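Here it is: the structure, laid out below.
The complex appears here minus one protein chain, its other protein chains still in place.
And now, chain A:
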Amino acid sequence: MAYLDHAATTPMLPEAVEALTAQLSITGNASSLHAAGRRARRTVEEARETLADALGARPSEMVFTSGGTEADNLAVKGLYWSRRDADPARTRVLASPVEHHAVLDAVHWLGEHEGATVEYLPVDSYGRVHPDALREAIARNPDDVALATVMWANNEIGTVFPIRELADAAAEFGVPLHSDAVQAFGQVPVDFAASGLAAMTVSGHKIGGPYGIGALLLGREYSPVPVLHGGGQERHVRSGTLDVPAIASFAVAGRLAAEQREWFAREIGALRDDLVEAVRKAVPDAILGGDPAAEGRLPANAHFTFPGCEGDSLLLLLDAQGIECSTGSACTAGVAQPSHVLLATGTDPDLARGTLRFSLGHTSTEADVEAVAKAIGPAVGRARTAGLS
């Protein structure tokens, strides 16, 4: 088996499994006032400190959520509502067109139901938003901007965005910038304080932690309107009983992700380079998606377009040989559609149907790369015969 879909989810780290299972048999609601409650709360607060440390944030800036999707929704909708409440003129939302659906669909929903004017920022052929593009968009009317949202690194093509420069551009006008850093955490340096962001999303299961846990890092001056109302946990921004085992496990994974980031970038990045070289050797006309420069892309991402192929044909052929990868973005019915990311970068829609994303992770080996090197040429040959039906 060659599991090359770590950007979808990566195996849990043994240390994170241990932390999770250890907590599962301990009773205590972190909001309770008695000893069991205080013990649970202590576990949560220690985890909060650990994660804050790993992400360059203050503990009070960590708002735990059920995952990346909820954190993105809370940031986008919550900040929109609070900023508009403070000044009804603020109804413009700026977003990159290559965001994950958790951001893209939330932004779209605001446009459909909350009177937002959604403006998609221009991107280059790597999918990257230039700081001047954000600056120009805000400067057209700084008073009507509710928020801007630009991801830290793209989940499909791996392009890394100049977040510090983008945050500076937003800060010139006092506009809060949110960034989805789900894919970036553990792969490129992510420091919330240094970034200048107002809000930032991270997720547990992308870094070796459990599913169903994530966090919104939220500058202390921001009070987004909650999406979930209830018991008032997490700064009254996100109600709901805290998932103590998942939080404890997330913290262990987060600490290790930060500690091992340089090793990851070096070692997994080298494996990724081998994979890119092997694919190009086997299929000379394969097109590498995203920024080819090492510093401009995630070290674990290799995204290819194979002209004349359907991505789902390739996926089936590789899957049958034990190679697990992705065509791009999965969706409800399991149907592969041309990726909105590729379309935004100006890729021809027919070409955009023939994509595969290989994403490596902490368990990736040379054997995985060799399996792809061996299989990809014949698979592409066969998929080309099947053509674009």
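Everything below uses one rule, namely that a residue touches a chain if its C-beta (ideal position, glycine included) is under 8 Å from a C-beta of that chain, and two chains touch if they have at least 3 such contacts; residues count from 1.
As a working rule, contacts and distances are computed from a predicted model.
The listed options are "Molybdenum ABC transporter ATP-binding protein", "3-oxoacyl-[acyl-carrier-protein] synthase 1", "tRNA-specific 2-thiouridylase MnmA" or "Polyphosphate/ATP-dependent NAD kinase", and the UniProt record of the chain not shown names that protein "tRNA-specific 2-thiouridylase MnmA". Here the missing chain is touched by one residue of A:130, A:340 or A:374, and it is A:340.
Residue A:105 is the one among A:15, A:45, A:105 or A:273 that touches the chain not shown. When the whole complex is considered, the residue among A:36, A:287, A:316 or A:373 that touches the unshown chain is A:316.
Although one chain is not shown, part of chain A still touches it, namely residues 101, 105, 108, 312-313, 315-317, 319-320, 329, 331-337, 340, 382-383, 385-387, 389.
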